[in-house]
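For this depiction, one protein chain was excluded, whereas all remaining protein chains were kept in their positions.
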Amino acid sequence: MKEPKIKTRDLTLFYGEKMALNAISMDIPEKEVTAFIGPSGCGKSTFLRTLNRMNDLIPNVKITGEVLVDSLNIYDKQIDVVNLRKKVGMVFQKSNPFTKSIFENVAYGPKINGMNNKAKLEEIVESSLKKAFIWEEVKDRLHDSAMGLSGGQQQRMCIARALAVEPEIILMDEPASALDPISTAKIEELIFELKKSYTIVIVTHNMQQAARVSDVTAFFYLGELIEFGKTKKIFTTPDKKQTEEYITGRFG
Amino acid sequence: MDNSINNTGFVFTKESLRKKFRWSEFLSERIITGVAFLSITIIILIFFFVFRETLPIFKQKKEIVKVESVQKQEQYGGDENAQPTNASGQEQYGVITKDTMMTENQVVGEDTVIHGADEATVKSLLGKDWLPVSDRPRYGLIPLLVGTVKITLLAILFAAPIAILAALFSAAFAPPWMREIIKPAIELLAGFPSVVIGFFALMVMASFFQNIFGYDTRLNAFVGGVAMALAAIPIIYTITEDALTAVPRSYTEASLALGASRWQTALFVTLPAATPGIFAAVLLGVGRVFGETMIALMATGNAAMISVNPFESVRTLAATIGAEMAEVVFGDTHYSVLFLIGSLLFIFTFGLNALAEFYVKGKLVKRFQGK
Partner (left out) sequence: MNRKNRITGALFVGTTAFSAFLIIAVIIILLVVIIIGGKDTFSWKFLTSFPEDGMMKGGIFPAIYGTVLLVLIMSVAAVPFGTITAIYLTEYAKETSILAKTIRFAVRTLATVPSIIFGLFGLGFFIKFVGGGMDNMFLGGQLKWGQPNILWASLTMSLLTLPVVIVSVEEAIRTVPREMREASLALGATKWETIKRIVIPGSRSGIMTGTILAVSRGAGEVAPILFTGAAYYLATLPTSLSDQFMNLGYHIYIMATQSANVDQTLPIQFATTLVLLMLTFMLNLTAVIIRSRLRRKAK
């Protein structure tokens, strides 16, 4: 088996006095889809956000332990968080396009990196939108406001926007939770395609979705990692009783 | 990947992710923080510079010896009979009580801030006469203080009940559409320049009320008070309304559930629960009226008298600064006294604001959060 892309070691997180993650250790494989499942409030989003250090923005957060990406501890004092986030992209639960045109949304990341060449920008925007399976739908309205897109389109545009920065890892926090079944299917199809080039971590509250799209699944409960393994195994013969109960819908 | 933009075969290594120093980040944060200090700096500067200009009054005692010798020379210089030029013209403030034993001391240059009546100046501050431009200037602040307090009381007496009741109406009784009209309309009143209100009071209200009450002095404390109330109403209304709507619903619902009617709930539950906020509103209204200049200048008659009759003219502290500062000589005693009045106004409004801020807010938090 190849070296995992992300390794966490005893990752513990406090929001003030409240412990939200308790000593999580996990190996996330490269270019595969890892799904986080568990009841609401168990710390899935919190954990996901430690992987690109988004929690740094929240006051009174204390984090101990390590997160190693390609064996580099991203919580090292020497690490540049801004550049880290360029390599670890993120897609949020609620699609959050900027109130700008579609083109400006997708070109946002490259522009921030100092890319000003118009032809090159157009190229990046096009290829990113293509990778996110939305090019055909928006190619004639690139300069219209992104707010005019449907929810599913907005979310795929947000994925395209993340791809334009060329991350290696993409974190998705319930990316399809607010979408209709058709849009959800499109997103899932997209995830399947993206894992050829990217390491993907996805939070979902939808068990079928986890089973469909992921290769590896982690089950969280009350800030603890209860079980972690191949998706097939977790969904068929879980080791822990809690996992089985959750998957079969007996609690949650 | 086909179109790499910022990296080639980049990996997660310590080198490529080493902390970067960004000038734009560094500078923007410094500049923004620096600018944010500006408000504090301004307050401190106001304190400093307004007080600084009052200092000559208190320093003068030591200089008196020097002053007298200078004065003698002047007098021996043959200027003894020099009469103050157009003295009665300058005596525009208050009653003329000229003391002919004294000759007016002319101010020679900007830096010669020395007057004959200096020792008297400090003592006269507590006196009953405000006669800054007479032969023997007296700077009694009492009539100004009385005038200011009188007009503040009158204005708040008119403004507070009306504004609070109106706030109660729009917070508790008015249908939403009516509220959507009343609130912005009163906010617009807050935007009326005080010189416009002053003009309205001077040209319209003064005669209107004179016809009703038949008083002699057309411009008086009453007219000024009503006009000032117009300036205070929007402040009191807005803050009261905020305080009323901030009362938790659980309060009113509990009362309604017990069978109290809507007006009973509003009067006996919502209003008392919001008292700290309303108190703050009134305090800020007082601050507004206390320091209001233009309305006072235009509508109160500006005579420095001590009287309790609301239909007599008054002269307020702020109006005194506004009326006299432009005519005064820089560095003169009169000039310093006007700054002293400014300092008093500043300290007073600063105190009111601090009181409204800390005392009242603390109370509100305690009341609603039970801390």
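As written, the chains take the letters A and B, and residue 1 is the first residue of each chain.
Everything that follows uses one rule, which is that a residue touches a chain if its C-beta (ideal position, glycine included) is under 8 Å from a C-beta of that chain, and two chains touch if they have at least 3 such contacts.
If you're wondering where the values come from, they're calculated on a predicted model, not measured in any experiment.
Colleague: As a test of the contact rule: which chains in view would the missing one touch?
Modeller: Output: missing chain touches A, B.
Colleague: Pick out which of B:294, B:314, B:337 or B:360 touches the chain that's been left out of the picture.
Modeller: B:294
Colleague: Touching the hidden chain in the complete assembly: which of B:57, B:155 or B:230 does that?
Modeller: Answer from the full complex: B:230 touches the omitted chain.
Colleague: Using the definition of touch stated at the top, determine which of B:42, B:126 or B:157 touches the missing chain.
Modeller: Touching the chain that is not displayed is residue B:42.
Colleague: Sort through B:58, B:192 or B:213 and give me the one touching the missing partner chain.
Modeller: Only one listed residue reaches the unshown chain, and that is B:192.
Colleague: So which bits of subunit A touch the chain we can't see?
Modeller: 52, 54, 57, 59, 82-83, 85-86, 89-90, 92, 94, 96-99, 108-109, 112-113, 158, 161-162, 165
Colleague: Counting contacts across the full complex, list the positions on subunit B that touch the omitted chain.
Modeller: Those residues of subunit B that touch the unshown chain are 22, 24-25, 28-29, 31-33, 35-40, 42-43, 45-46, 49-50, 52-53, 161-163, 165-166, 168-170, 172-174, 181-182, 184-189, 191-200, 202-204, 230, 233, 237, 261-264, 267, 284, 287-288, 290-294, 297-298, 318, 321-322, 325-326, 330, 338-339, 342, 345-346, 349-350, 352-354, 357.
The rule is simple: only the chains that are shown with their structure count from here on.
Colleague: Using mean CA coordinates as chain centres, what's the gap between subunit A and subunit B in Å?
Modeller: Centre separation, subunit A to subunit B: 56 Å.
Colleague: Under the definition above, what is the set of subunit B residues touching subunit A in their complex?
Modeller: Those residues of subunit B that touch subunit A are 1-7, 10-14, 16-20, 22.
Colleague: What part of subunit A is in contact with subunit B in the complex they form?
Modeller: 69-72, 74, 76-80, 82-84, 86-87, 110, 113-115, 120, 123-124, 127, 166, 168, 197
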